[in-house]
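Take this structure, written in structure tokens, and hold onto it; I'll ask about it next.
As you look at this complex, bear in mind that one protein chain is not there, while each of the others sits in place.
For chain A:
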Amino acid sequence: MKKYTLAVLVENKSGVLAKVAGLFSKRGYNIDSLAVGVTEDPEISRMTIVVQGDDQVLEQVIKQFNKIIDVIKVSDIEEDDTVERELALIKVTADMTTRAEIIQIANIFRARIVDVARNSITVEVTGDESKIQAIEKLLRQFGIKEMARTGKIALVRGPKKV
């Protein structure tokens, strides 16, 4: 099983996300992550989808995507040189004895402290998947109360557009 990153441009209309998600569930393909937001053109949304499978699964996914009327373009950008980001908010258990160490870890990762309470600290971190996994692993020893991740968004480097 390999991971593939797909950039999908769709019409910004209701029901498109449901159709895309339905395509995966109908065929039993697993979505690793799916992030969606509007683009520079308010009528078009961009989905970044990470899917697991083999080459045949990828081929079918792309072909099935292309069948959806509201899908404008599908590109496999796995092999491209890309800028990739995920955002995570991690709420960590913290008291007087651990707070300093947590802040130190956040600084090392260029993460930001976005909320502090008596028993917790919430850290905002952006980066690629491995960076987020790394900070998560380090913070886990203190006890993670809650975590939210956005899923990956990606753009191909340089002037090329997909």
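Operating definition for what follows: a contact is a pair of C-beta atoms (placed from the backbone, for glycine too) under 8 Å apart; a residue touches a chain by one contact, two chains touch by 3 or more; residues count from 1.
To be clear about the criterion, contacts and distances are computed from a predicted model.
Student: Can you work out the missing subunit's protein name as recorded in UniProt? Choose among "Formylmethanofuran dehydrogenase subunit A", "Nucleic acid binding, OB-fold, tRNA/helicase-type", "Acetolactate synthase" or "Aspartate carbamoyltransferase regulatory chain".
Tutor: For the chain not displayed, UniProt's protein name is "Acetolactate synthase".
Student: Of A:M1, A:I69 or A:M96, which one is in contact with the hidden chain?
Tutor: Of the listed residues, the one touching the omitted chain is A:I69.
Student: List the chain A residues touching the unshown chain?
Tutor: For chain A, the residues touching the absent chain are 10-11, 14-15, 18-19, 22, 26, 56, 59-60, 63-64, 66-73.
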